[in-house]
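Missing here is one protein chain; the remaining ones are kept as they sit in the complex.
Going in written order, the chains are labelled A, B and C, and every chain counts its residues from 1.
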Amino acid sequence: MTTKNKLKINIGPQHPSTHGVLRLVLELEGEIIKSCEPVIGYLHRGMEKMAESHTYLQYLPIVDRIDYLSGFFNSFAYCNAVENLTQIEVSKRSQYIRVLTMEMNRLSSHLLWLGTFLLDMGATSPLFYTFRDREVILSLFEELTGQRLMYNYYTFGGLRHDVSSDWLDKITDFVKIMPKKIQDYENIITNNPIFTTRTKNIGIMSKNSALQYSITGPNLRATGINVDSRKTIHPFACSPIQLIYPELDFQIPTAQNGDSFDRYKVRVEEMKACLKLISQCVDWLKSNSGEVISPIKQPLLKVPEGEFISNVEAPRGVCSCYVKSDGSTKPYRVKWRTGSFYAVQILPKLLENAFYPDLMAIFGSLDVILPEVDR
Amino acid sequence: MEYLYFLYIELLHKYNLPEFIGMTTFPLLPFCVVAVALILVVLFLVLMERKVLAFFTQRKGPNRVGPWGLFQTIADAIKLLCKENITPTGAEKFMFNLAPLLAFVPVMVIWGLIPFSSEFDFMSYSVSALLFMTIASIPILGILLAGYASNNKYSLIGSFRAVAQAISYELPLVFVLVSVVVLASSLNLRQIVLAQISVYPFCGWFIFPAFLGFLIFFICATAELNRCPFDLPEAESELVSGYNTEYSGMKFAFFFLAEYAMMFIMCAFMATLFLGGFLSPFGFYLSEKFINNTFWAQISVYFEQVFWLFLKTFFLIFCMMLVRATLPRLKSNQLMGFAWKVLLPLSFLNLFFICCYKYFIYAK
Amino acid sequence: MNFDVLEKFNVEIIKKENSFDKIRVEASKLCDLLNFLKNNAEFDFDRLNTIIAIDLIDNFELIYDLHSTQIGQHTQISIIVDRNSPKVPSITEIFKSAYFDECEIFDLFGIEFTNNKNLKRLFMPKGWIGHPLRKDYKQTDERLSWNEKEEVNGKQ
Partner (left out) sequence: MIKKSLKPFRDIIALALGHLTVFKHVFKKPVTLEYPEKKLPLNDKFRGEHALVVDNEGNLLCTACGTCQRVCPSFGTIEIEKEKTEDGKFYPKNYTIDLSKCIFCGNCVQYCPFGAITMTKEYELADEKKSALKLDINTLKKNYSDSIIGERDTSKR
């Protein structure tokens, strides 16, 4: 105890609701949180230092592990940066497959978030339903890439191998049944009075503070700012390589208040938008063919001198990968910018004078994942 | 009862045992029966909860130990028994060890108050409904003690919550009980059940005049039992495990046992008050119809009454499990507000309505 | 993007591609420049994406990656920091998100941010010796030698 009437309490690093090894030092006055200090670094693996001792290709599989729930996004950010530095063209078909897998990955990541968020709030069943559906996606990924989480599917300039038409058919089936499942989650949760009173007007993030704290992704969109790097002119990167997002028809869901409920709502709507994108990609892939295998065959890639930063709209906000090359086979410096890192930073502000149970409603809705914070 | 006592003394005489042994041990026998029955019921209940929750979430539930996992809880109990009993260094030793007993023993006692059939209830007093409520609120002391003695902040917060919750939900609970007492004109639980007999099958049950009361009672009972959505004292995502964070082994098993036993007893109490207790829903007993021998028919009626009570109880428990599977947890201030602002006025309304009903319709 | 207005800050334009630029400025003028870029309606850089630190052997480079949400522009502002006395003005007053970034850079590069009140190690433990992301970093801490000892014991 530091001061009178205040209870100092340590949440974590091992705690059921911190989704990993985040440590929060709280000062409670009764059940009201007076101050909060996040302590991170328990999962620091030195991803950036590791890059300096690995060649470009060796570093590629490791990248998936930065955010293990959405490995494709990290892979893409890194591949995109290296492709831009070396000026490799990526064929349209492989771009489409990349978008397809990335959107499916976003869906699976949001499903896991939904389950664990509701588990934190005390609802047990939705966890199992979301995991059941996520399992379908993971099985599809396993069929495509060979593993369920650490895909290592993208290579510089393309993909490891093409998708089969069987696989595309399976996705079509999946897309057909998924809206019903999402409707089920919404039936259980969205209008539930306990859930709404626990999340509405809790953890309100204003537009200004969201930008001040560099919040991105669904958390930012819940405050009413319609920003998505998928929709800007050069999606994901300021590069000559154009992605195919402009060709696709999709809406970016936004909300107004920026509270926990809006963050929930935005993510659920985003799941529906993902399904739309997936079915469009599948349609394109079924009617068009092309080469996906990378033109680069040699394992030792020499990247010309230069620097590049590529931005991806990952499920947890913008994921940027900065690569600086000095012309050798190893990157000179790689820097990762991830969404959760900044979401942790805004926690003390959101938690000020909140009730202790609100901690779960706020922290859960921010969708923080710790390997991404610590890297 | 006297007949049973007579039989017991006869049995002792056969083995040449003096009568005073019979006099002293006979009152203990029902308690032994109760204790064994309770533990068996709890073992089954834990399995049932796991199975039912599994069915709600498209899983299979425990199915490794024994057929359909029937012995799973027994295996768990053995595991808990074999575990080391740890008392943390910073804990108040005496109180730390006392707390599980304080939570467990009252539960064993009130189990005897439930009328299982029209003849056998182990303890029958003219004020047994009141007694039930009184003893049922003792385990909360055990929880408070556990939280205080553990020297753990999570436990402390958990036990504070438990006490606050118990106090605020006790009030609507008692007011609904009063309305039932008004309907039955008795505080004796057996009399309350017998007052629910009517000409038409199951129409006399108190759930029909006091449906609102039943809902309030169900909610408050869920809160009293610290079950989801009112499981704040042991909210896993907030307080790790609440008041029993520091407990392990057999001491934890006591808390666990008390929790599930209390759940069964609360549901049985609810069935007694609102769903006609041991009464058959058909208006007649099946054994009366199918067994011709009058003596055996009478005996089997008692067992059938126990069966009906258990059936109703398990139905209520199933409802509680469904609630647990669906709802998210409430927030502490929301919980208080709900009790004082919604449930208490509603229970007054219920009481007022019941009094009018009793005065204008039922009495005539 | 039009950089003519920035002349009073003595900016040096390093790279100019479509909606992606890199400019260099002196460390002392960094805060003024960022303030100007943030509040000027023409630029409207309202979000600091990240701060990137690079060890250039002779000195450090810090890159401030700015985004504007409304206009959709990106820019990078780079400053050069002397290796022997790495001190940079903190920008937490302008962008609050910079706090963690600055702590991270202090932790991994040893660059000090003046007037950042609560500068601390973010990833590494409190008593860690050295700054790991420097190119000349070598693990010299004797307290960590248990790691190797154990390996020797394991082999026996």
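Note that a contact is a pair of C-beta atoms (placed from the backbone, for glycine too) under 8 Å apart; a residue touches a chain by one contact, two chains touch by 3 or more.
Everything numeric here is computed off the predicted structure, so don't read it as measured data.
Quick check: which displayed chains does the absent chain contact?
Hidden chain, whole complex, touched shown chains: A, B.
Touch as defined at the start, partner being the missing chain; which of A:Pro246, A:Pro299 or A:Gly327 qualifies?
Final answer for the missing-chain contact: A:Pro299.
Considering the complete complex, identify which of B:Leu80, B:Leu322, B:Met336 or B:Leu349 is in touch with the unshown chain.
In the complete complex, the chain left out is touched by residue B:Leu322.
With the full complex in mind, choose from A:Arg45, A:Arg160, A:Lys207 or A:Lys276 the residue touching the hidden chain.
Spelled out, the listed residue whose C-beta touches the missing chain is A:Arg160.
Kindly state which of the options A:His54, A:Lys207, A:Lys231 or A:Lys349 is in contact with the chain not pictured.
A:His54
For chain B, which positions touch the chain that isn't shown here?
54-60, 63, 322-323, 325-327
Please identify, in ascending order, the residues of chain A that touch the omitted chain?
Looking at chain A, the ones touching the missing chain are residues 54-55, 57-62, 125, 129, 132, 135, 139, 142-147, 150, 152, 155, 160-161, 184, 187-189, 191-193, 299-300.
In this text, only the chains that are shown with their structure count from here on.
Based on CA centres, what chain would you say lies at the far end from chain B?
Taking each chain's C-alpha mean as its centre, the farthest from chain B is C.
Need the CA-centroid distance for the pair chain B / chain C, whole Å please.
Taking the average C-alpha coordinate of chain B and of chain C, the gap between them is 63 Å.
Quick one: report the Å distance separating chain A from chain B, using the average Cα coordinate of each chain.
One centre to the other, that is 47 Å.
State, to the nearest whole Å, the distance from the C-alpha centre of chain A to the C-alpha centre of chain C.
Centres of chain A and chain C (C-alpha means) sit 24 Å apart.
Provide the list of chain A residues touching at least two other chains, using ranges where the numbers run on.
In chain A, nothing touches at least two other chains.
Which stretch or stretches of chain A touch chain B in the complex?
7, 9, 15-17, 28, 31, 118-125, 127-129, 132, 188-189, 192, 194-195, 197-198, 355-360
In the complex, go through chain B and note every residue touching chain A.
Touch residues, chain B against chain A: 53, 56-59, 153-154, 157, 228-229, 231-232, 235-238, 240, 324-334.
Considering only the defined contacts, which chain A positions touch chain C in the complex?
40-41, 44, 46, 48-49, 52, 209, 211-214, 216, 225, 227, 232-234, 238, 309, 311, 318, 320, 322, 324, 332-333, 335, 337, 341-342, 344-345, 374
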